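Now for subunit A:
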Amino acid sequence: MSAAFFYALAGAGLFSIGLHALLAHRHLLRKILAINVMGSGVFLVLAAMATRNGIAIPDPVPHAMIITGIVVAVAATALALVLMLKLTAETGQAVLPGRKKEDNP
Partner candidate 1 sequence: METLIAGAIDVALALAVVGLAWGALASADLFKAIVLFVAFGLVMALVWVRLNAPDVALAEAAIGAGVTGALLLAAYAKLRAASPDANVARAGGMRGIGSISIRILILLLAAALGCAVWTLPSDYAGLGKEVAANIDRSGVSNPVTAVLLNFRGYDTLLEVMVLLLALMGTWSVGATAPQRETAPGPVLDSLSRLLAPLLILVAAYLLWVGAHAPGGAFQAGAVLAAAGVMLLLSGWRLPAALAALPLRLALAAGPATFLLLAVITVLLEGRLLQLPPLWAGRLILIIETTATISIGATLIALFLGAPPGKEDRQ
Partner candidate 2 sequence: MTASDYLCAALLIIGGLFFMAGTFGLLRFPDVFTRLHALTKADNVGLGLTVAGLALQAESWAVAGKLLLIWLLVLLAGASVSHLIAQGALQRGMRPWKR
């Protein structure tokens, strides 16, 4: 049981923490942080699986996929932040308009 499995468990934990925060918070910036944490958890599981059997040469294909994922995550975060700022400029606060009556003042 190499150390890589502990990192894979940490990755699964990061994904779950991020998912809970995504559902629990109403503020859009916190949702964006939560999605980034979920992405990091997935990358951690990928990289841990690349070195799990302790071979000297790690598998480079998951590493390339993780680099691709990091760049795509930053592009998506930038676009999401701009959309959040536009929503704040339109409605005055950075939350999604609710569907239920109790959310609308």
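How were these picked? Simply put, all candidates are chains of the complex that A comes from, given by their letters.
By definition in this document, a contact is a pair of C-beta atoms (placed from the backbone, for glycine too) under 8 Å apart; a residue touches a chain by one contact, two chains touch by 3 or more; residues count from 1.
Bear in mind the structure is a predicted one, so any value in this text is a computation, not a measurement.
Contact annotation for this complex: of the listed candidates 1 or 2, subunit A touches only 1.
The touching residues of subunit A, when paired with candidate 1 in their complex, are 1-21, 23-27, 29-30, 32-34, 36-37, 40, 43-45, 47-53, 55, 57-61, 63-68, 70-79, 81-86, 88-89, 92-95.
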